[in-house]
Structures are given as C-alpha cells and as structure tokens.
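Missing here: one protein chain of the complex. Every other protein chain is in place.
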Amino acid sequence: MTDGTALATSARVGAAMAPEEARPGAGRQAMNAALQPTLAELSRPGRGGGKVPHPPADALARIPASALRSAPLALPELNEPEVVRHFVNLSHLNYSVDSGFYPLGSCTMKFNPKLNEWAARLPGFATLHPLAPDELAQGTLELMHELQEALAEISGMAAVTLQPAAGAQGELTGILMIRAYHAARGDVARTEVIVPDSSHGTNPATASMAGFRTVTVPSAADGGVDLAALKDALGPHTAAVMLTNPSTLGLFERRIVELLDAVHEAGALAYMDGANMNAVLGRFRPGAAGFDVMHFNLHKTFSTPHGGGGPGAGPVACNERLAPFLPAPLVVKAAPGSYRLERPEERASAIGRVRAYQGNVGVLVRAFAYIRAHGASGLREISDDAVLAANYLRQRVGQGYELPYAGPCKHEFVASGRALRQATGVRTLDVAKRLIDHGFHPPTIYFPLIVDECLLIEPTETESVETLDLFAEALLAILTEAHDHPERVKSAPTSAPVRRLDEASAARKPELRWRPMTGAGTPCPT
Amino acid sequence: MTDGTALATSARVGAAMAPEEARPGAGRQAMNAALQPTLAELSRPGRGGGKVPHPPADALARIPASALRSAPLALPELNEPEVVRHFVNLSHLNYSVDSGFYPLGSCTMKFNPKLNEWAARLPGFATLHPLAPDELAQGTLELMHELQEALAEISGMAAVTLQPAAGAQGELTGILMIRAYHAARGDVARTEVIVPDSSHGTNPATASMAGFRTVTVPSAADGGVDLAALKDALGPHTAAVMLTNPSTLGLFERRIVELLDAVHEAGALAYMDGANMNAVLGRFRPGAAGFDVMHFNLHKTFSTPHGGGGPGAGPVACNERLAPFLPAPLVVKAAPGSYRLERPEERASAIGRVRAYQGNVGVLVRAFAYIRAHGASGLREISDDAVLAANYLRQRVGQGYELPYAGPCKHEFVASGRALRQATGVRTLDVAKRLIDHGFHPPTIYFPLIVDECLLIEPTETESVETLDLFAEALLAILTEAHDHPERVKSAPTSAPVRRLDEASAARKPELRWRPMTGAGTPCPT
Amino acid sequence: MAYGPHTHDDRGRMMAALGIESVDALFEDIPIDVRASRLDLDPPMAELDLAVRLQGLAARNRTDLASFLGAGVYHHYVPPVVDQMLLRGEFYTAYTPYQPEISQGTLQTIFEYQSLLAELTGLEVVSASHYDGATATAEAALMAVRATRRDRVLVSRAIHRHYLDVTGTYLSGGGLVLDEMPTLPDGTTDLAALEAALADAERPVAGVLLGQPNAFGLLEPMAQASQLAHAAGALFIAVVEPVSLAVLATPAEYGADIAAGEGQPLGIAAQYGGPYLGILATTTELMRQIPGRLVGETRDLDGRRAFVMTLRAREQDIRRDKAASNICTNQALCALAATVYLAAIGPHGLRDVASLGAARARELELALAEAGAPRLHSAPYLNEFAIRVPQAQAVHERLLQRGVLAGLALARWYPDDPELRDALLVCATEVTTSAEIRRFAAALGEELA
Partner (left out) sequence: MAYGPHTHDDRGRMMAALGIESVDALFEDIPIDVRASRLDLDPPMAELDLAVRLQGLAARNRTDLASFLGAGVYHHYVPPVVDQMLLRGEFYTAYTPYQPEISQGTLQTIFEYQSLLAELTGLEVVSASHYDGATATAEAALMAVRATRRDRVLVSRAIHRHYLDVTGTYLSGGGLVLDEMPTLPDGTTDLAALEAALADAERPVAGVLLGQPNAFGLLEPMAQASQLAHAAGALFIAVVEPVSLAVLATPAEYGADIAAGEGQPLGIAAQYGGPYLGILATTTELMRQIPGRLVGETRDLDGRRAFVMTLRAREQDIRRDKAASNICTNQALCALAATVYLAAIGPHGLRDVASLGAARARELELALAEAGAPRLHSAPYLNEFAIRVPQAQAVHERLLQRGVLAGLALARWYPDDPELRDALLVCATEVTTSAEIRRFAAALGEELA
C-alpha cells in the first residue's frame, strides 16, 4: 500500500526522494527529473472545481436511493496548476522517441509525424459519433475506404477490415475467420494451430483464445522455420500455421514458397503476423505470395504513436477465400463519391464483431496520413532505409557482440551477450541497463527466447547514421567497461530517476492502487 | 564564434557536455536534461524537405537577377524527427511555471490556464487577418470591446486602448498622450518626468524615449515616495509623475491622496504603472483615485503566458481628459450587437499608432478568458489570495532574513541578505543560485536597486501553502548552509544543466550567432 | 521522403560499410518468385497538400447537428488541459514501460489510473487497459469462465448490442455458451427468468452480466441480480458507465465480482469509434485472473518508491498459450486521458457532470413528451431513455435534415422486436443546451403533427 502519510501529511512534496545535498521542493529538483508524489498525496479537501456549472439541487431526485452511492465519491482534489505540474513532471521521467533513440526490437519505434497528431484532432474527425448515420460521416468513411484499399494493395490481399484494435486482436480476428472457414466447409477436425518457437507470444495466446491447441515447431539453424519439423506437425488436425515474417529474429523466411505449399497441401491455411511489415513494404506482398490472411500493426509500420502501451490498430487483410468471414461492417462504396458501412445482413457469413463500433478510428486517421505522405515510392524507401540501417548497425555491433544468424537481416537483428557473460559475468540485462547511462533506451532483451542472452535491436528508418554510430559505440564501450569495471555495469543505471527495482516483492505482495481515499464530503468549492 | 566543428564533425552529438562516466549519446543523457548541439551542428546537406510542393522551374523568371540572392540560402537542413528532439530536449533545460515554483518578484509568474491556450488557437481567432473588414471580424471585435470595458471598470478609467504590445509600450503610449495633452493646451514648457528611485527601469527609459528629461526622487524610509522631495521636484517643468503602485517594493503608496493632489496642483499629470495590479484588483481603482492614465500588464495580472520573454500586452486606460489622445483605432459599438474599428478621421487628436494593426490580439483573447472566468468576485479573490500568500511567506522568510520595510506587503516583498553577507561572505546571488539546487527558481535579486543584497519575492495566488512552506524552509536551510558550508552555497548551482557562466567574456567578445553556414547548394531533397 | 534522415551520402556510407552497391542486395533473401515489383498507390504528397486533403475530409463529416445520440458513447466537456498533457511527446511516443527505470512517468500514471478507477468502482484491482467497453465485457465473461470452470454465461437482453456481439465472438472460439435473459415491460432485466436460468443444474452458469445503466438507459436492480448470481455459484459482472459512478452505487456496493465498461466518457473524444478505453476491475480474490496490464508499487535499490509492471505471469509474452488473454498493445494513452480528466475535474466536478446530465435529460423527457413522444419504459433512468415515436427510423432521418440527430433508432439494434421498432434512444449530458432541447422538441412535434 502506498505510504501516503509520510509524503502527504508532511507536505514535503517529493521529499522522500531527495538526492544528496539538495532537497527537492515543490519545484522539484530543478532540471533533473525527480520522482513525484501521487495525486492522492497531493490532494487537499476543497481544492479544484470550476470546470462545469453546478446542477440544480434536485437533479437526482428521481433516482431511487437504493441505486445511489452510499458514500460520496472520493477522488483527489487538486487545482489545475497542480494537475499540470504533476503530469509535466511525470512526463520528464519517461524516455521517449521524441527525446531519444529507442531501438526496441520488435516494436518499430519510429518517429511519429506531428501532422498526424494535428489531423486526428481536427474537430470533424475527433467529435464524430460512432453511430452517426453514414451521411454525416462521409469524410471519415472516405478515409477508411481509401485506407482499406491501400492496405489491400500493400498486402496483396483482396479485402481488409479496420476493426481490430491492435495486432493481437487482428490475430484473433484472423484465426476466428480461419475457424469459420473450416467450419463452413464442415472441416471440423482441425483443432490445432502451428507456431514456430520464435513466434511472438500473442500468436500462441491467440490460438488458445480461439479455442485451438498450439503446436510449436522449432527453428532451423539459420533462424528460419525447420521445414521438416513443420511438415511432420502438419496434418488433418491443422487449422492454420501462424508465421511472423520477417520473423522476430529479423529474418525473412527464405523457404517461404515451399512452406506455404506444405501448409496448403495439408488443407491448412497460412496466417501471416505482419507486425514486421516495416521491412518489406513494396518488396513483398503476403497475399500475392500465398498467405491467406494477415494483420498489420499500424502502430508500428505506419507510425501511429505507441502511447506508452497503446492504442494501436490491427487491420486484417485476407484473400477472396476468407473475405466472406471478415467481421462486419466494412466500409463500402455507395453512390459515386459516397460511402457507407455494410449493413448487418449483407454478409451473413461474417464472424461476429471483435469490438464495438468501427475500430480505433483516430489511429486510422494517422496511418492514412502516413501512407498518403509517402505514396508507393516513399513506402518502399521506408523499408529500404529501415533494412539498410539495421544491417549497418548490425555490422557495427557485430564488432563486439556475437551475431547468431547470418545476414542480411531485415528491419532488426539479434545479437548475443553470451560470450560476454561467460567472460565477465555481466549479463545482457546489465548491458541494457548500462545503455541507459549512456543516454539510450535499451533494445529488447531476452526475446526471442531461443537466443541466449539475446539483444533484439531495431533502429527503424528515422534514425540518422550519426545516431546509429553513437549507439554502436556505446554498446562497444560497455564491453570494455564490463571487462574493466564489471560492477559499474552491473549496478547500472545510475543516471536514471530510479535504480533497479525490486520486482519480486512487487509481485509477491502486489500493491496495485493507492490507499483508498475518504471524504470529498467537503463542501463543493465555489 | 561557435566551435561547431568539434561537435558537428565528430558527430558526437552533445559529447562535449558529457557528465562523469556516462557519455550521452544521441539519446542524450537518459533523464537528466543535457545540453544540446545547435541546429547548425545537427545539419546535414540534403536532409529535410517535403513540407511544401515544388514550384514550377520558372517561378522566379520575371525577377531581375540584380534583385535575387547571389548565393543560395544556407539554413540548417534537418528532418522533422531531429527538429522535434532538438526542441523537446531544449525544453527540458528550462525551468517553468508548469514544472515548478517561480517566485520571481515583479514578474507575477502565476499559472497560465490551459483553456486560454486552447481558445487563442481556435481557427476563428487564429487565422483572422488584421486588415479583414469589420464585418468579418465581429467575434474578435466583440471580445476586444468587452475587454476594453472590463479594463476600464477595473481601472476606474474612462477609456482603454488595447494596442500596446507590452507594459513598456503602454508607458510610452501614456507618456506620449500626456505630451500631446500639454501640447494641445499650449503648455510646452513641461519637459520633465519625475520617477521615484524605486521605479522600474522602463519608466525612466520611457520618459527618455518620449523626449523628456527624467528627474528621480528618493524613497522615504517607509518605502513610499518621499513626499517632500517630490514636492520640491514638482514645478511648471513637470509634465508627469510616473508611479508604480503598488511599488516594486511590494508596498502600496500610503500617501497617495496627498501625492496626487500635489501632482495635479503643479499642473502635471499622474501616470500609474499598473504592472502590479495583481495586488489590488477590486480593492483600488486608479482612475477613481485620481490617476490620469495607467497601463496594465496582461501578461502579469491576467495570466497570459510570459513565453520566455514575451509576448505580452500593455493596454492603456485613461480618464476623460486624456481619452482624446488615445491612439486609434479603438473598438467601438456600431449597430446593436455589432462592433467596428474607429476610422482614422474620427479622433483627430489621437497620437499616432504605437504598433501596426490592433495589438497582440492573441494575448487579449487569453486575458479576456481569464477575466471572464473569474468575474468580479474572482478577481478580488485573486488579489486577496496573492496578498495573503505574500504576507504569509514574508513572515516565514523573515524568520531568517532581514525585512527592510514594515508590512503588510502587497503581492510581493523584499528581503535582504545583508546580514548574511556580513556574517558569512555569502551573497544574495549565492543564495539565489543555491535555491536552484533546492528545486526552486530564485526570486528577483538586486532589484529594486535601493535595497542592499535584495531579494524580491512574489509567490502569486496560484501556489499552495505547502509550496510556500517548502520554499521558506529552503531559504532558511540555505542560511544554515551558508554558515556551515559557505563554499557549497557559493559554488551553487550544481544540479542544473550548467554551472555558473562566464558572463564577462560573453560581453567582452560577443558571439551572437553560430558560424555562418555555407551551401544549401545541395540538390533539393525529393 | 517525408520523415527519414538519410541523405544520398548517408546511404552511400552505409552501403560502403556493408560492401554492397544497392539496397537490393539486402532483399535477395526474398525468393524471386514472391518478390514484389512495385505498389500501385498514389505518389507521395507534400505535407501542405496532405494537410489540405485531411482538412477537406474532416470537413466532410457533419458534426454541427444538435445531437442526442449516446448509446454507449457520450459527448462531454473535456477541459483543454487533458489534450495538452496528451500531446506531450514524452507520453505518447514512449512504448510499454518495459524498462521501469526510464518509464516512471507512464508507470505512475497507470498506477494512478488503477487507483482512480478503484475509487470509482469500489473494486481493488483494475487493469490498464482493454480495447474498449465491449472487449472488456468479453474478457470479463472469459474471466468468469476461468474462475468458475463453467462454460455458460447469462447476459441481459438490455445490454449494448455491440457488447453482446463481441462477447459472443470471444466466447465462440472456446465453444462457450452465451444465453440472453429477457427484459420486463419496464425495460429492466427479468429477474425471475434469470433465477430460472440459474437454477438449471445441467447447465451451471459461470457469470451473469447486467448493464448499469442498461442499454435503454435504465437502472437495473443490481443488488438482487448479484444475489441471485452468487446464490447459484456464478460471478456477477456489472457493465458500468464511469461518469455515472460519481452518483450511482458502486459495483462493490452491490457485490459485483467484476466491473467492465467503456471509459470514453472520461475525457476521450468520440472519434467515430475509438480509440477508447476498456475498463476492467475486479476483486482481490480474482486478481490473478484479470487479463491485461497491472502496475504495482515497489522500491528501488536505494529504497525510493517506484512503480513497475507486475503479475506479468498472466501475460502472453511470458505464458504464451497459457496466458489469461492475448492482449498486448492496449489503450494506455486513453487511460492517461482518463487520469488527467479525473484529476482535473475532481470528485465534485464529476458528480456535477453526472447530475447535470440527469437534469438535462429530465428537461428533455418533459419537452419530448409534450411534443408527443413519451417515454417507452417506466424504470428510472439517469441521463438516457427511450421514447415512443411511430415510424421512428423515418422520423429520425427527417430530423437529420432539420439539424437534429435524434439519438438512435432502436430498430437498428433490435430489428426483430416490434415494440422497439417505434422507439428512439436519446440522451443528454452537461453539454446539451436548453436551446438544443427546444429545437429537438419543436422539430419532433412538427414531424408528429
């Protein structure tokens, strides 16, 4: 439980976190990000108010007492200046793409264009009600239709739904479509979904949610799928194979043609996890290559902001075979130049909705803007630059770290700190934490699970070559530090707002909220 | 001259500013604000582009070569991601009201409401051309008219111009109006303006700009104007007396009635510098009390943001006597519910414009919103709270520092570090710098000039009592530090992005720009 | 290219380092048969041209009508401070806080979100966050299934149709059963039917799902329904609207085991459907069943309080096919919006928002009744209710031409229900003005005359 008293009742805002000598005041430590009290600790009865007019006294007179709260709602009471300072100062505790290099593999932390933030906030887009009749929604419908078409073109697929709210939900959508497809054919024995051992955790989790048993196949020595093992696993029980391509090792599946043939021969369908499309825009179209269905991560490939964990959007594209099963409603053309949502009865074979309304439309606006800004040539250039940057950085990092797989890589690459650990006892975790002191966000670590002491590094196309060089130099410098001053690396970070955390006790005795507040029985501020 | 090479050619962004151990990379030092290279150092030929379409090749064909640039324009070339990081990281080097307590005396660093930022950006306000015919500008004209009326009511004056862009320009406007007034009466011998020695520097500077000789009168022991000295200075040569009230000592001029009588008896006019109106809203109306003309600082009293040095707005209010001389155009009522700008010929006695168009209208929108949010009762509460907070803080600070003047103070108060300096050698400058390490922006120091080792402290009404306490405790703690570890105080700050600067050599050999860039002869990025 | 930094020289330098002459060399791992040539898309647009296009699209939407449409998404006043905090790049360009040392901003705001929603719901454990109200509801149903090891869920007919649909989709994979409970003429759930359904020993029930307010805006007898569910060993799941929780009894008060709901009313714009915020809250007992992100308090090596993602063993990246859900990316920025909104509006403000909505809705009810469209149901409501309008869909369309968006024609959601064919679901909130209400009533009166 939050020890609110110490902080709050002493009114020594932030005092518990004082660095040496200087005690931060309400002004916090001048320039270096300092930890902050919680809203509850900042609250004082009677503060705040003034945002909305007061209601008439009898506003709730018709509500039966039994339906009403028995105790007044207790929330923090703050005035706007405190609210602003709180969040501004909290924001200073975050590392972000807007402040530095964020080479988090598998996440495609590229620059989020500021035009797109502006566009999504245009009142016409922002205030449109999701159940507004089509005639009031023509602008957004046109945008969504154009986006559906663009994603169909990029994927080489026949049809697209924009409904899924994230990649994982796209997966669920696609797998449920596959289930519906087999069911429609009476092919009900297909109860398994095959995933490679390098797959993203959402793939097996999705298969489970969709009611399938997950079968895992190992990777070959070259990082690709072990085709023989896959063929062994395939059979009349296989509903689908889920393949991330390029994979989470940053590798394109070289045996893709043979692989897809095998899948289809077994009567199964091929799902492509398209989260890594940033590597192959205009170079590889999954539908044209034979995949049946895939999802996009708009929040990766098309640069919609990650938002500290979301929102995203995970549109699903599929071929003609699966199109009847896409969840409704799609956006369709009505009269020339006008658009409408499909009516519920229009595609009876559609699987049910996967979320309410039309999806994360605000995210779609940003992705649309991104695609239109780049056009065909620009999208290809994105992938070219992302892959070039990854290979360049790979080579530089390879000057000190093991590279378990041969190149070229695609948008990202894995390196391993195994040798370093053997030589010095310094783990990849330590290297990552030490990068923080060097001014960088660490890459993804210990993922994929199949690489020992793994670092998964994705520079994206929006980082300059100067930045790549500096990052590589930092990683190499840490090697030296690990040999010369291993404790320094093991005790990193020291320049962050906090040092390493006690995650074990957090999980053992979870404190998931501040101590319940009382009150707000205070008179309403006027 | 900026030593661009070291930073730029090594591509070691920010390397020159590395703290111990960790060398900041392009990611900068993770969380602690780190110094940044300049835009010029970040520039790489060929970066950027894409904001506007390319013009036809012959766009400039009709411009004579002699009128064209001989060398292509050289500006930094950056892509948007770098631009964003540059300014985001620079912003982290600033202390601001949004991140902490900023008790800068004489500056009224109060909270800037976020509604007002939103309002000023509404496209209807933001994109209106300043020469748009009145019929297109009714919304802004209504707002300006209402603001004129509100300021007239608050000041107790007859008429208001919103044209001046800042307080100093308001002063110039008012003093030129006084000049015009005397001139219109043929009273041309009045060549002097009297200012107290505690006056703000803009007062004498304004008098000079307006062609007057400045006569300074001393303050009495109680901090007010020495009335006898003033009476001595007054005479047929006196055009005006400029009085800041409450003064820069934070004191209300107790002998105001007598003083104004004396001024008027001498045939001079009384100008009130109303920059400190935050102390007396609804408590004192200068026009009603007998002042002839005054200016407001909207960027102080009415909470429009200071913007790192501006913009502000300095409306001038005056009585009937001076109203004919207000610069045109004022906003006047036309048909019921409609408004227009005065036509040039309407008030022939008006002094000339003091700036183009209608003034810093975007600032006026914010001030209007602020006044309407508070209403009559709220404005008075602002002053009550500002004065209460100042007196409370004054008392707490007085537990360790000298208070040269008796209370009560108004919105701010002076304290002195004279005794401290005598005892320890620690100067007020050192105390101020040490406050930075304690997490606070220092108060104004060494101003007004008439107080030894002066600290001028203005808490405003938007800081909580917890914050006031913490600040007072910090100031008192520094007293102890000054005795126990004087070097620590003298070498402060140590927690800021930089330590104390060499201001002398900056002035001796001014480097006011980066080294001129060459190029942009590179092909235009496509 | 619009946002990339790489100049011709930069590319040359990188290629030289790799010993290649063209980036094509880096794509040779794509088998030639499946290599794409080029995309058939429009050429790149300059930012100026794109801005004009986007402005044109936004302007094609019509958002200037007097709107009485709610049905799960509500227009509220959002203080500008909310969006200004959201526009801070430090928040919106960060990733999931996997590196807690440099993500305390996100982590603490999530912790605060959890705490604020715990205050609102009365439940101790709040996940942050789910995609929307519908998926949160579906996940709640799945939680009940996991917790009880039963496979049947009962849901009131008066639940938002999309939530029903999504829950059905989510349950379909596992072959789970979703049964709909009828409503009474007063518009609330038929508790007798519920009791009967719960009594079926052959088909034990995992969870019972009711909305408060329900899909018709009405207040359900939550305490009784909760008792019935518990008596049958089922969990009780409340689908709640968060602003209403400022005045209505909390899920904890009526014994709900899980609360799900749509967080959009807490400072998030309508945006034609999202991004929104799926609220999911539960009791400490069910803590390890809840899917989605949880942030907990802990200490760093120096003893400083700090926050960290915790109980991660429920999540897909650790547990893969055994995870509580496949959710990964969620709606964190929307949770931040709700957090800033709640901090800015405060407890009194939120109560005022809810109460004002109720007062405006009552004003609307009276005006519409006078215009000839009385309420359809008799149960009490908060700020949304159905009215009886003959030929509701046609009237709804004609009112659009008069600048009034007359709520939702319930026939869209209940096409097979003759009673609801002639009904409009309308709502009011604190932003609804008396002038808009008069305009609606006058226009409706004329249509009905």
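For clarity, chains are labelled A, B and C in written order, and residue numbers in each chain start from 1.
Note that a contact is a pair of C-beta atoms (placed from the backbone, for glycine too) under 8 Å apart; a residue touches a chain by one contact, two chains touch by 3 or more.
The structure presented is a predicted model; accordingly, all values stated were derived computationally and were not measured.
Colleague: May I ask you to name the displayed chains that the omitted chain touches in the full complex?
Modeller: Across the whole assembly, the hidden chain touches A, B, C.
Colleague: Taking the entire complex into account, which one of B:389, B:415 or B:455 touches the absent chain?
Modeller: Missing-chain contact among the listed residues: B:389.
Colleague: If the hidden chain were put back, which of B:107, B:270 or B:470 would touch it?
Modeller: Final answer for the missing-chain contact: B:107.
Colleague: Touching the absent chain: which residues on chain A qualify?
Modeller: Touching the chain left out of view, chain A contributes residues 30-31, 44-47, 50-54, 79-82, 84, 88, 114-115, 117-118, 525.
Colleague: Using the document's contact rule, name the residues of chain C that touch the chain not shown here.
Modeller: Looking at chain C, the ones touching the missing chain are residues 47-48, 51, 77, 79-80, 84, 87-88, 430-431.
In this text, only the chains that are shown with their structure count from here on.
Colleague: When the centre of a chain is set as the mean of its C-alpha atoms, what distance in Å lies between chain B and chain C?
Modeller: Whole-Å distance between the two chain centres: 45.
Colleague: Just the number, please: Cα centre separation of chain A and chain C in whole Å.
Modeller: About 19 Å separates the centre of chain A from that of chain C.
Colleague: Touching at least two other chains at once: which residues of chain A meet that condition?
Modeller: Answer for chain A, listing residues that touch two or more other chains: 80, 84, 88, 92-93, 95, 97-99, 102, 111, 113, 373, 436, 441, 462-464, 493, 496-497.
Colleague: Can you list every residue of chain C that touches 2 or more other chains, as numbers and ranges?
Modeller: 1-5, 10, 44, 47, 79, 81, 83, 89-90, 102
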